[in-house]
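Only a single protein chain was left out; the remaining protein chains are all shown in position.
Order as written gives the chain letters A and B; numbering starts at 1 within each chain.
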Amino acid sequence: MNDFDWSSIPGALPFLWDGMKTTLEITVIAVVVGIVWGTLLAIMRMSSFKPLSWFAAGYVNLFRSIPLVMVLLWFFLIVPALLESLFNTPRSSDTRLSSAMVAFALFEAAYYSEIIRAGIQSVSKGQISAALALGMSYAQAMRLVVLPQAFRNMVPLLLTQGIILFQDTSLVYVSSLADFFGAAYKVGDRDGRLVELLLFAGAVYFAICFSASLLVKRFQKRVVT
Amino acid sequence: MISIRNVSKHYGSFQVLADCRAEVEKGEVIVVCGPSGSGKSTLIKCVNGLEPFQDGEIVVNGISVGDPKTDLSKLRAQVGMVFQNFELFPHMSITDNLAIAQIKVLGRSREEAVGRGLKLLERVGLSAQAEKFPGQLSGGQQQRVAIARALSMDPICMLFDEPTSALDPEMVKEVLDVMVGLAEEGMTMMVVTHEMGFARRVANRVIFMDQGRIVEDAAKEAFFGTPRSERAQQFLSKILQH
Partner (left out) sequence: MGYHWNWGVFLARVPSGETSYLGWMLSGLETTLALSLSASIIALVMGSVMGVLRTVPNRWLSGIAALYVEVFRNIPLLVQLFIWYFVLPELLPSGIGNAYKQMHPLLQQFAAAMVCLGLFTGARVCEQVRSGINSLPRGQKYAGLALGFTLPQTYRYVLLPMAFRIIVPPLTSEFLNIFKNSAVASTIGLLELAAQGRQLVDYTAQPYESFIAVTLTFMLLNAVIMGLMHRLEAKTRVPGYIGGGT
């Protein structure tokens, strides 16, 4: 059993911090785009115009039935080459970061749309009837009565999904992009201190995600009462 | 048979039961009533140790319920209990509901347990429902099965915790009829209920509770004739208005 040697971590902190910034960048972009696109998908899915709802259902089921790793590989290995051959863009540019953002945003949108749809459907039909009975228009009933309640129900889930996404960004490892985990792995590999760096990375992820989930729980309690 | 001696219970600073005292002799039927939140359901759950209590002692058939050395499972197997929401096991057929505890707790053979269960099912008038599941029965039917399930353990006494409160009015009678039959056979019973007609018909004594205390413990005639406490009088006049 080796003795631990943590000495390579302090010097590598700036590099690791750069990695964390990449991780956060991907997470934030994917959450924002994912929620916007996911909301649109949810609305399409509930639309009475069949082709729209079929498209949304197909999209969501496609992304929910394939592994994230496969989606990332598509976007790292196949899509850039496809775009090149279609638009004759130069090969020189490094598209990995933007590929990662697009891949995560499209993938997460499928999950967000299900959360949002369930949130809207969780508000009882009687609420709409009650609002209409008070003389509100359908749009007013949605905006003033249904959506505020739906939002309360789904915010904790949206946030929790954000934490899962933050963890999942580590999978950009398959493109050897230096996010936080990639950076930690590279440092550990370079210095022969993989054990220490992996444990360090695990501890950092745990600290961040555990605190974030505590915040979500507290927020949830406040919203419910 | 059941001896409740100076029992107190509190959640934090909230007093649920305060110095409750009562005796139930063999063959007696005791009705416990009182406004909601008066602690009557908690008291009856203390009798078979489903709810713990901090002070005092409850002795059932010579066994102390609060004693940590007491084998509560063994004691509960001898004390039948019927709940407000029936609490049949939804994933089992009626027959299995009647047989499972006989087999697993009393160690009876499946054959014997099913035979005993079906006999009791017949007694509560539900033989035709043996192969159905609880969700397929009406509330009144479920509660009659629940009584049969408790009886299948050959209990020395029966506890009823608001057995008709969750029932639609038209089903109350079929359940009360079974309970009256039991009382007339001499079963020792402690019944939490608001059904004063039942109390008048078969109770020996009525216990009235309010705010965790036993305010009145009187023979039926005395209770309905001239209840001593003002609260009991108020309670009775309210009940009658329904």
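Just so we're on the same page, a residue touches a chain if its C-beta (ideal position, glycine included) is under 8 Å from a C-beta of that chain, and two chains touch if they have at least 3 such contacts.
Given the structure is predicted, the values throughout are model-derived calculations rather than measurements.
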Original post:
Thinking of the whole complex, not just what is shown, which of A:Leu41, A:Ala141 or A:Leu171 touches the missing chain?
Top reply: A:Leu171
Subject >> Absent-chain contact - pick from B:Val24, B:Leu43, B:Ile58 or B:Met81 >> reply: B:Met81
**OP:** From the listed residues A:Ile78, A:Ala130, A:Leu144 or A:Val223, report the one that touches the chain absent from this view.
**Re:** A:Ile78
Original post:
Among A:Trp17, A:Trp54, A:Tyr138 or A:Phe206, which residue is in contact with the omitted chain in the full complex?
Top reply: A:Phe206
Subject >> Touch list for chain B against the chain that is not drawn >> reply: 45, 48, 50, 72-74, 76-81, 83-85, 87-91, 100-101, 104-106, 132-137, 149-150, 153, 166
Original post:
In terms of residues, what is the contact footprint of the unshown chain on chain A?
Top reply: 1-2, 62, 65-70, 73-74, 77-78, 81-82, 85-86, 163, 167-168, 170-171, 173-174, 181, 185, 194-195, 198-199, 201-202, 205-206, 209-210, 213
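The rule is short, and it goes like this: only the chains that are shown with their structure count from here on.
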**OP:** For chain A and chain B, let me know how many angstrom lie between their CA-based centres, rounded off.
**Re:** 54
